[in-house]
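Missing here is one protein chain; the remaining ones are kept as they sit in the complex.
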Amino acid sequence: MQRRSLMAVVFVLCAGVSLHVLSRHYTSVYSATAHLSSQAPAAFLVQSVAAGPAPGLAADYNIIAFSTLFYEASSRQLSQQEKMRAYEYLFNYIDQAQRFDPWFWDVYRLAIGITGFVPEYTRKAILLTERGAHQRNWDWEPPFLAGFLAHSLLNDDRLAVRLLQLSATRPGAPPLALGLAAKFLAGEKGSRQEGITFLEYMRRLLPKEYHGYIEQRIARLKSQESEEH
Amino acid sequence: MMHIKNLALYSFRELMGMLVVRITLAVAVLLPLAAWIFSQFFLMELTKVQLDVMTAGSYLLGMVLILIAVVPMLGADIGGRLCYFYLMPPVSRSEYMLGRFIGAALLLLLLFAVLLAGSEALIAMALEHAPADRRYGISWETGLIIAGTACYQSITLLAAVFFIAAWATGFAELLLFSIAACALFWIMPPVLEAMKNPFLMVGVPTWIVSLVHGIAWLLPEMNAGQFILAALHGQATDYTMLLLHFLGHAGYALMMLMACLLMFARRDL
Partner (left out) sequence: MALLSCQGIKKHYRHKHALDGLNLEVKAGEAVGLLGINGAGKSTTIKTLLGLVRKTAGHISLDESQVGFLPELARMPEHITPRSFVALALRIRGRGTSEADAALAETGLGEEHMSRHIRLLSKGLRQRVALAYALAGSPRLIVLDEPMSGLDAIGRIAALELLKKRKAAGAGILICSHIVPDLVRLTDQVLLIHQGVVKQIFPITSHDMDEVVMLEQALRHWSSQ
């Protein structure tokens, strides 16, 4: 290599090193999802490594795994122990899906629509949805739905108010969100009719396979309402 | 310059002559169909799922092309001494390497042009058929960000492979180290991500943390997947950060390529 070519090559080499170091210094902090990782099960790490630079697909995989397991579990007679184990897996799937893609609507649809109705996982599902609500900052639905669950299933009105207020700040939020927040803040119980409306909304949101459980709850609320009348 | 251009066009033609390259390009053409089929397992945000497949496919196909086409080509050149043909005077070693690199980069550009067209076709389909309230985040620029970031990240990897070729003694060595480079490029973003997690890092010795961070500094920042994910959900793209990311990759590719020229100029063939 001639002296001039050598000098040019060395100059470009130094420029390349500088650009690399400069860029690494600034862009290494860029991560949309870092602060969401609260736990680190080995499965998450393995999936992360497999997904590499495409975390969105890992989230999709977890949602498919959830749906498959839920379908399997719902179509078989399981013992209580087996059911609890299945629910643990189901919750882990959406938890991992959220870490990979916190904006993915399917995560919250399944968290609120399915795991939210399992007593052992209701609070976890609501908190997971609350975390995601801060990410999906254009959407009023997840905090609204989670807020209603916090009220009706956990009787935790402080949590419900927090979520409904969050929902009310989002574009297109229904007045119901603010109304319910005000009611819960005043310590009032939501009406059964509101509960039925909520569950019917949930039924529209979820696929057919998930309807059975919701319809049972609607029927129960309706029978309670007719008994009172 | 003429020799570089001649060798680049020749290399592109040679690579296009490989059956595996044409199969990979055919897979790239069919990828949107696969993405569409995969998305049918979902209820909402189908376009996001489809573009997730396109993203992963872009990264994978870029790596596959490098490993199954470019590495064998360079392996034959250096291990099989085919480079003797191309290195006859007046072609210099630098011209040979740059010509080969540009030829391979042209092939990657073709691949990503095909993938870009596929992504944009899926986006067009979504804009045409998705209900108005479910179009949030679907935008033409997402396809560009996917193909663009995957393209420059793949070209950076290509430069790293050329750097390896500058000192590797044969095909086996070149393949081994190229696979290692691909694996590091693939694995490093999630490993670094995981290392930000305090729960995971409890009990991990400090020297391992330092070692991983040290290795990470030797590699370019491969976190463009985060830009893509944000764009897929309609989050405003931080273009300053994206530009810095691109400049970092350009710098890294230049660094690898210049180091390659320096080492290749000094070795016996």
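In this document, chain identifiers A and B correspond to the written order of the chains, with residue numbering beginning at 1 in each.
Throughout what follows, contacts are C-beta pairs under 8 Å (C-beta built on N, C-alpha and C of every residue); 3 or more make two chains touch, one makes a residue touch a chain.
This one's a predicted model, so the numbers in the text were calculated from it and none came from an experiment.
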| item | value |
| --- | --- |
| Chains in view touching the one left out | B |
| Option from B:M44, B:V91 or B:I187 whose C-beta touches the chain left out | B:V91 |
| Residue among B:Y10, B:W36 or B:W217 touching the omitted chain | B:Y10 |
| Hidden partner chain, residues of chain B it touches | 2-3, 6-7, 10, 13-15, 17-18, 76, 80-82, 84-91, 93, 266-269 |
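Just so we're on the same page, only the chains that are shown with their structure count from here on.
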| item | value |
| --- | --- |
| Whole-Å gap separating chain A and chain B, where each centre is the average of the chain's CA atoms | 31 |
| Chain B residues touching chain A - in the complex, by the definition given at the top | 38, 41-45, 48-49, 51-53, 55-56, 59, 92-94, 136, 153, 185-187, 189-194, 196-197, 199-200, 216-217, 220-230, 232-235, 238, 241, 244-245, 247-259, 261-262, 265 |
| Interfacial residue positions of chain A with respect to chain B in the complex | 1, 5-6, 9-10, 12-13, 15-20, 22-24, 26-28, 30-34, 37-40, 45, 48-49, 51-57, 59-60, 63-64, 67, 101, 103-106, 109, 136, 138, 207 |
